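Shown here: the complex without one of its protein chains, the others still in place.
On to chain A.
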């Protein structure tokens, strides 16, 4: 079966600094893939390259057979990649449900004038959006907090809301940037279940960056290890985590 995401020879330089060099990965549909590495290895830079925040200096990114290299962030989102952020980026002054509805923006459309004049299509579409958003919130057990301001949610729920918002854009590939950061062990366990559930029920392909090795070894099927912007090793989770090179990179000589 052809890969959903195919990255070849991806690289970027910031001035003299080679942040990512010759990055390659191939992720099959429905896979749970992990991207790990020490701090400053270039993991988030890879995410920013995949989502068009940075334009790659070289390399080709193909999503589901379509070349998306060098496209703008919104075009890449429309092509089917959605992401969450390492430092949570919610729409803090919007309600929880409006955060998800903002994610539905490109899937439920009506004209501006229909919104201002409150024509029937406005009510129809808003109702459909609310229903869809509530459905997503239920998956993440956020339906009770639907009318809260996003800023007032506890940390763990903010992370979940960010995933819900990303899923609202109906992506083919979901990128999670350190989803377990700042969570206690219980919350992390819960998050692992949620991620697995998302993969199974939404038929989603997930690429995640994570430092929590329990989470990585618990849910990721394959891993890529980055160090100083280069691939250190790649392969099945069990093999990679026992690789002496990886242990050296993390713990030093």
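The criterion applied here is as follows: a residue touches a chain if its C-beta (ideal position, glycine included) is under 8 Å from a C-beta of that chain, and two chains touch if they have at least 3 such contacts; residues count from 1.
Following the convention adopted for this analysis, contacts and distances are computed from a predicted model.
Candidate names were "GerMN domain-containing protein", "Branched-chain amino acid ABC transporter permease", "NADH dehydrogenase subunit L" or "Sigma-70 family RNA polymerase sigma factor", and the UniProt protein name of the unshown chain is "Branched-chain amino acid ABC transporter permease". Checked against the hidden chain, the listed residues A:34, A:56 or A:103 yield one contact partner: A:103. Contact with the omitted chain, checked across A:91, A:202 or A:228, is made by A:91. When the omitted chain is restored, the residue from A:115, A:185 or A:235 that touches it is A:115.
Considering A:3, A:125, A:189 or A:231, the position touching the chain not shown turns out to be A:125 (whole complex).
Counting the whole complex, the residues of chain A in touch with the unshown chain are 51, 53, 73-74, 77-78, 82-83, 85, 89-95, 98-99, 101-103, 105-106, 108-110, 112, 115-118, 122, 125-126, 129, 147-149, 152, 165-166, 168-169.
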